[in-house]
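Structure, as structure tokens:
Apart from one protein chain that is not included, each protein chain of the complex appears where it belongs.
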Amino acid sequence: MLNEFAFLLCAALTLAGAVAAMTLRNLVHCALCAAGAFAGLAALYLQLDAQFVGFAQFLVYVGAIAILIVFTVLLTRGAEIRPGESTASPAPWMGLLVGVLVLACLIGSIVASPGLFRVPSQTARASVQQIGEQLMNQYVLPLETIGLLLTAALLGAVVIALREPPDK
Amino acid sequence: MSGLHQILVWIGEITGIIVVFGSCFALTTIAERKILGRMQNRFGPNRVGPWGLLQPLADGLKMITKEDIVPFSADKTLHFLAPLVLTVPIWLAFAVLPFGRNMSAIDLDAGILFFFAIGSASELAVFMAGWSSQNKYSLVGAMRAIAQMISYEVPLVLSTVPVLMLAGSLSLNDIVAAQGTHTYLGLACWNVFTPWGLAGFLLFLIAATAESNRSPFDLPEGESEIIAGFLTEYSGFKYALFFLGEYLGLFAMTGMAVTLFLGGWHAPFSWLEWVPSWLWFGVKFGALIFLFIWVRATLPRLRLDQLLNFSWRFLVPLCLINLLVAAVWFWTRGWNSVPALLIRWLLGAAFIVLPWHWLGQALRGPLPPPRKYTYAE
Partner (left out) sequence: MTTPLAHYLILAALLFSIGLAGALTRRNAILVLLGIELMLNAANLNFIAFWRFGPHPEKLTGLMFVLFSIAIGAAEAAIGLALVIAIYRHRRTAQLDRLDSLKG
């Protein structure tokens, strides 16, 4: 009962944040509502007994990516929208149609599988020690590759966004 | 009835944390002003109550009854929400700190990750405050504050990694328990009594000072430079909430430093273990707060580029080298005799002190040539 209520609350927060992020005019409001959606998702991960992932999601998405988006909005003066312009591209109905079709496909396939509506009885525990052991034993190659990828992304982002010194 | 019992225990813990740290906040405001005053060769506030001890009451009354001015062109929702988004996550961070034996509110498996995740939510609040005020000074202050906070989050988290490596767990209770053994003369094995622990402690303290926007890193609220930075357009109770949030952030960081490096609620010597554990936590906590106030009175403010260079070009490499020192310490953990201990310390010290010296020289750049004085004839 409490579980269902908590799920509905977090789901409502996430969906409201996502809808607001995609429809508001002011870009800073969009970014902050998206941060709210990410926080709602972190709460959902906590409900699903994935504590480590929930905290990591909060730290990375709300604590870093939302701030990055906000910085970019400010650096590209995106917050100044002229009053007459519309926020959507000239043919928004095409994008909406695709979205609705994808939604219909996904929900159709979910509803058509009755096995998904059962409530299982097993508990899942993912202790940090287990995650660490798996990262070091089974997933060590992806771990090292991610390290390489993040280093490359860091260097790449710095180089791309670097202000070139004026030619003398 | 265990559900009801559990809820009552939680309510008791929440009330305890709010009461204790709320009064700690009040005491710290007056203690800071008096200690700063004494260090600057003047008395602090001493008119309200004996030795000025009722000053927080007067401050609180003033803050509550001040008019709450919101600028006309400000973004009303964000302007209202910013102090809340700052303060609420910081109260959450106190839930994982172990204040005494069996005295942490929640024992999370990934306690430290929770703490840092919650701490990173306060940066968005700073941005909301600065941007919603629609004031150039606020925005500049907010941008500087966020740049500072994200730059110093990296050394903050990296300096705790050796502790996690050697304790083998992210749970704060386990980390405190790992510092519970004793060596010669009953001296407790706190993490600060190891080379990597000492270096990590200093790095953590520097990063925590920067994360809480305290001097010498208080450029975001530099009173002499940009009025009050992102707090310019806040008055009355909202300003009090920001003030509260900032000090609570400081307390949470201090509590974490005590837990990670100073042995949490353990006594310094094994024959002092009869003193209650929360008293030891309180003593160490108070000593660190005094240290923060002392540093505020002593060091001048850093400029923004000096601040960012200090973080990325000095603290982050030192934190990474600290990991190496911790690894060497762990690798030589079988060496127990006194000369072996000396060699372990020398190795660790060499690995820390030499890079510290070289990085410091690289940061400072070349010294100017000695000054030539010319005198009037």
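Brief remarks on what is shown
Should a chain be cited, it is by its letter among A and B, assigned in written order, with residues numbered from 1 in that chain.
We adopt the following convention: a residue touches a chain if its C-beta (ideal position, glycine included) is under 8 Å from a C-beta of that chain, and two chains touch if they have at least 3 such contacts.
Predicted, not measured: the structure shown is a model, and the values here were computed from it.
One chain is not depicted; across the entire complex it touches A. On the side of subunit A, touch with the chain left out of the figure occurs at residues 1, 3-4, 7, 11, 14-15, 18-19, 21-23, 27, 30-31, 34, 37-38, 41, 44-45, 47-50, 52-53, 56-57, 60-61, 64-65, 68-69, 71-73, 75-78, 87-90, 92, 94-96, 98-100, 102-103, 106-107, 110-111, 113, 116-120, 122-126, 130-131, 134-135, 139, 142, 146, 149-150, 152-154, 156-158, 160-161, 163.
The rule we apply is simple: only the chains that are shown with their structure count from here on.
Contact residues of subunit B toward subunit A in the complex are 78, 108-110, 113-114, 116-118, 120-121, 123-124, 127-128, 131, 139, 143, 146, 150, 153, 169-171.
Contacts from subunit A toward subunit B in the complex involve residues 28-29, 32, 35, 39, 51-52, 55-56, 58-59, 62-64, 66-67, 70-71, 74, 127-129.
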